[in-house]
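Below you'll find the structure, written out as structure tokens, and then a few comments.
Every protein chain of the complex appears in place save one, which is left out.
The letters A and B name the chains in turn, as written, and every chain counts its residues from 1.
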Amino acid sequence: MMDLIVIPILALLAATAVTVARIRNLWAAVMFTGIYSFLSASWMLILDAPDVAFTEAAVGAGITTILMLATLSLTPRRHRKSGRLSSEDFEERPSKSPLVPLLIVTITGCALVYGTFDMPHFGDPNAPIQVYPQPSFVEKSQPDMHGLPNVVTAVLASYRGYDTLGETAVIFTAGIAVLLILRKNTDDQGTSESQSVTGENA
Amino acid sequence: MTDFLGLYNYWIVIFLMMTGFYIVIARENLIKTIIGLNIFQTSVFLLYITMGKVTGGTAPILKGSHSGESHGAESHGAESHGAEHGQELHAAAEGHLDSGVEAVTEIYSNPIPSVLMLTAIVVGIATTALALALVVRIREEYGTIEEDEILEMDRNS
Partner (left out) sequence: MNSFPIIRVITKLLIPYILLFGLYVQFHGDFGPGGGFQAGVIFAAALILYGLVYGLPAVHKVAPPKVIEKLTALGLLVYAGTGLACMLLGGNFLDYDVLNHGILTENHFLPEGQHLGIFLVELGVGITVTAVMTMIFYAFAGRERVTS
């Protein structure tokens, strides 16, 4: 019964990825990326990771799409076509042959598939990842956390708290970096100044 | 052949990963490259999450433990659990008579990949935003976001 849900999701996931690779229209590609994120969030939910699915749906389908659309609106292309998809959107540029990248990708993919033959099977309860920390976090968290049910939060904030502090610092740093790169135009004083700078360069 | 069918999750992840890789190396538009990196990144998330799945398991949110109950009962359950450390999943529920029987047989998927990927997703959007900000600046300086044109301008100058 579950296969009836999983197989269409995986097929759509693969189809969306290929569409993103083939499509030339950037606006459409961004929208397909949002769909791709949403489909992968659905698969994550089926794979028992509701926390991750949650985040992926909000981040991948929501905020990434908005930021990419904002970037597209800030970087107008010279050959703007109408909003509707046409056959031209799928055409390759004549200048560059897609054969070499395809060859590289196929070889890498085959090597990776060969590598999976040594991997544990899907859902195997005896895989190394399932048996290594003994007792596992699921068993440990019950006495340690005095009955907090969500093990993911317990591991995130308590067992690996130092790690999460570092991740938060990375987010903070990235935010500051974006602000430093893009800030010039946000306040009124900087606007005229930066416009004159870009005017000179152009 | 049936031996290998259990590996289908890796193959799907590899297919998605290679699609992202293809976009990165074949497309010259900078925004397209970032989209390719995003697809690659999501496939890595999926790789980790599929490895944490246990057949017949459920999400790692423990049943039968409500912190609304009195603190004393919980710590008592914790002590009795500590004695037989690691015997059964969720043995602490034995303090609660009603849920004890079914809770012991509960199987949970591995929470560690979820934790790692949870932080990675949010860090990923922050770094993607940084890359997009750089693209905006490149567009302002060069007037284009096509990689070959930018390289040509650099060569000519």
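Following the convention adopted for this analysis, a residue touches a chain if its C-beta (ideal position, glycine included) is under 8 Å from a C-beta of that chain, and two chains touch if they have at least 3 such contacts.
Bear in mind the structure is a predicted one, so any value in this text is a computation, not a measurement.
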Option from A:15, A:28, A:46 or A:74 whose C-beta touches the chain left out: A:74
Contact with the hidden chain (one of A:110, A:131 or A:176): A:176
Where the unshown chain meets chain A, residue by residue: 50-51, 54-55, 58-59, 62-63, 66-67, 70-71, 73-74, 76, 144-146, 148-150, 152-154, 156-158, 161-162, 164-165, 168-169, 171-172, 174-176, 178-179, 181-183, 185-186, 191, 195, 198, 202
Missing-partner contacts on chain B, residue numbers: 59, 61, 67-68, 71, 118-119, 121-122, 125-126, 129, 132-133, 136, 139-140, 143
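Keep in mind that, in the parts below, only the chains that are shown with their structure count from here on.
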Contact set on chain B toward chain A in their complex: 4, 6-12, 14-23, 25-26, 28-29, 31-32, 34-36, 38-39, 42, 45-46, 49-63, 65-67, 69, 71, 74-75, 77-79, 81-82, 85-86, 89-92, 107-115, 117-119, 121-130, 132-137, 139-141, 143-145, 148
Interfacial residue positions of chain A with respect to chain B in the complex: 10, 13-14, 17-18, 20-21, 26, 29-30, 33, 36-37, 40, 43-44, 47-52, 55-56, 59-60, 63-64, 67-68, 70-72, 74-75, 77-78, 95-96, 98, 101-102, 104-106, 108-109, 112-113, 116-117, 119-125, 127, 129-130, 133-139, 141-144, 146-152, 155-156, 160, 163-164, 167, 170-171, 174-175, 177-178, 181-182, 198, 201-202
